[in-house]
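Pasting a structure here, questions to come.
With one protein chain held back, the other chains of the complex are shown just where they sit.
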Amino acid sequence: MLTILCPVCNISAPELEFVYAGQAHISRPGNPEELSDEDWRDYLFIRANTRGIHAERWRHTHGCARFFNVLRDTCSDLVLATYQIGHEPPLVTLGRD
Amino acid sequence: MQFSFLSLLKNAQAGANRWTPQWPTVEPKAHYDVIIVGAGGHGLGAAYYLAKEYGLRNVAVLEKGWLGGGNTGRNTTIIRSNYLYDESVGLYDHAMDLWDGLSQELNYNVMYSKRGVLMLAHSVHDVQVLKRHVYANDRLGVDNTWLTPAEAKDYCPPLNISPTARYPILGGALQRKGGVARHDAVAWGFARAASARGVDIIQNCGVTAIRRNQQGHVTGVETERGFIAACKVAVSAAGNTSMIMDSAGIRLPLESFPLQALVSEPVKPVMPCVVMSNSVHAYISQSDKGELVIGAGTDQYISYSQRGAFHVIEKTLASICEIFPIFSRLRVLRTWAGTVDVTPDRSPIVGKTPVPGLYVNCGWGTGGFKATPGAAHVLAHTVACDAPHPINAPFHLDRFRTGRLIDEAAAAAVAH
Partner (left out) sequence: MSEQRRINRGRIDRKSPLSFTFNGSTFTGYAGDTLASALLANGVRIVGRSFKYHRPRGIYSAGSEEPNALVTLNRGPGRVTPNLPATTMELFDGLAASSQNHWPSLRFDAGRINDLLHPLFSAGFYYKTFMWPKSFWDKVYEPLIRRAAGLGRAPTCEDADNYACQFAFCDVLVIGGGPAGLAAALAASQTGARVILADEQSELGGTLLSDCCSSINGQASDEWLGRTISELSERDNVRLLARTTAFGAYHENFFGLCESLTDHHSTLGPNAPRQRLWRVRTKSVVLAQGAIERPLLFDANDQPGIMLAGAAQTYLNRYGVGFNDGPVVATNNDRAWLTAFDLARAAIRDIRLVESRSTVHPALLAEAARLGISVDLDSRITAAKGGPSLKSVRIASSSSGDERAVSCTELFVSGGWTPSLHLHSQSGGKIHWRSDIGAFVPAPSVASQFVAGAGNGEFGLDKALSGGAAAGRAAAADAGFMTSDSIPSYAVSTQDADYLIEPRPPAHFRRAFVDLQNDVTMDDIRQAIQEGFTSVEHIKRYTTNGMATDQGKTSNINALEVSAAALSVAPPEAGLTRFRPPFTPVTFGAIAGINRGDTFQPVRKTPIDAWAEENGAVFEPVSLWRRAFYFPLAGEDKNAAVNRECRTVRNAVGMFDASTLGKIEIVGPDAAEFLNRMYVNAWDKLKPGRCKYGVLLGEDGFIRDDGVIARISASRFHVTTTTGGAPRVLSMMEDYLQTEWPELKVWLTSITEQWAVIAINGPKSKALIAPFISGIDLDDEILPHMAFAEGEIDGVPLRLFRVSFSGERGYELNVPSCYGRQIWERLYNAGQRLGLCAYGTEAMHVLRAEKGYIIIGQDTDGTVTPADAGLSWAISKAKKDFVGKRSLSRADMSLSNRPHLVGLLTVDPSHVLDEGAQVVSQSPGHSPLGHITSSYWSETLQRSIAMALVAGGRDKIGDSVEILTNGSSSPATLTSTVFFDPKGERLNA
């Protein structure tokens, strides 16, 4: 079970306190009516599915109930950094070979 | 060499041992008519059908690891076609037709066992959903029968049908011709049959990128062993498809999740059929080796680690013990995980792509094994004819743009 440091509570807690909320930094387009079907489809469905450092969101449902961002290595599953919504991702490197 | 009891007898004679490689180890050629990326059941099967039905033998299946080592070798081996939408039934029932007789066709016993798949209803909502499946299947002439709790227990004696259970069984939908097969044997059977027809199967040859010419047409693949040219490339590499298709400029609506499964220690026959429950989430069958084979849902985050969290196993076994309290004293022998690619509507993508000469077979999520011969067959058609078979036409990548989703999961939606 992963442990995640909630950047809002500043508490490190086990995965069971959180819910995964998908890829991060996907902004809802401000003008959907102007988008083509392809571009709207991209917003709805196309995801990076990164093998490596993945920026994603989690929500501390059994805690502060806030959403926040996480950088996680999807090959080892380990969390590399957490940061608040609206903030830029910090620089991280993978610890592994 | 033809497999048969006679062949066993011949090789049993002392000193006789004349077994030959089931698929030869070959070096990749410089060029193929078709390259299939991924030697899972779907990819190997497609190669087989390309050779057998379309006479295309200048075909290579490239595999980064050992053939059948992806999800084909990790699933819980359930075979059924009792899906809701006509399009889905078309696809999975086509597979059922091919499963029947597959061992004979491949001359390889894949141990396809039609012992029945029973889906349980635990609430009024479940009953509505499953009955809708039963009626929809019935309309198409696909076997699916509604059973009362007593009938379900009769069919599967270990079931707990107590009305005081937390989620009592209110009935079930039984597809009698559904069942299980030996997953490894499916990969090996197709591999042997395909290579017997001239297909090259190349293991330890991971594909790193698709190469295209200036017109955008596929010209071949970059691999760990160098560039191999091809006129057509079909990608069927669950857990790796996103990365490979990215290299061709195609971004897919896929996300890859860990899917765990487990086996118990082997016991004498106790579980006559496959049982699946959506509400008390788990599914279970007993293999021909005697192990109970058990699975449930994916872990919640995307991952390529082929490793999941223990609490998922806890929830799965809690569900199993609820439905089968007599199994509580059996023991877990091994847990493992694979990486499944999930689409937004939980239905696969099988067909052409915007890149000429590039075909994709992906997004099978947690349900790819049951479709193996069917998916392989229609993928072969799509590649050979450069056009989808009517059966896989609805599963086109474009449906995510138009909104024509085939959303099996939504239809079994959360209770209101």
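The letters A and B name the chains in turn, as written, and every chain counts its residues from 1.
Here is the rule we go by: contacts are C-beta pairs under 8 Å (C-beta built on N, C-alpha and C of every residue); 3 or more make two chains touch, one makes a residue touch a chain.
Values in this document were obtained by computation on a predicted structure and should not be read as measured data.
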The chain left out touches which of the shown chains? A, B
Of the listed residues B:Val34, B:Ala309, B:Val350 or B:Ile391, which contacts the missing chain in the full complex? B:Ala309
Considering the whole complex, which of B:Gly41, B:Gly73 or B:Pro149 touches the chain not shown? B:Gly73
Using the touch rule from the top, list residues of subunit B that touch the missing partner. 3-5, 7-9, 11-14, 17, 19-25, 65-67, 69, 73, 86, 101, 103-104, 107-114, 122-125, 127-136, 138-139, 158, 160, 165-167, 182, 184-185, 188-189, 203, 264-270, 286, 288-290, 307, 309-310, 313-315, 317-318, 320-322, 325-336, 344, 399, 401-405, 407, 409-411, 413-416
Positions on subunit A where the hidden chain makes contact: 1-3, 14, 19, 21, 27-28, 31-33, 35, 37, 40, 43-44, 57, 59, 61, 65-67, 76-78, 85-86, 95
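Operating definition for what follows: only the chains that are shown with their structure count from here on.
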Which bits of subunit A are touching subunit B when the two form their complex? 1-2, 15-16, 19-20, 37-38, 41-42, 44-47, 49-51, 54, 56, 72, 74-77
So in the complex, the part of subunit B that touches subunit A is made up of which residues? 242-243, 251-256, 300-305, 307, 309-311, 341, 344, 400-402
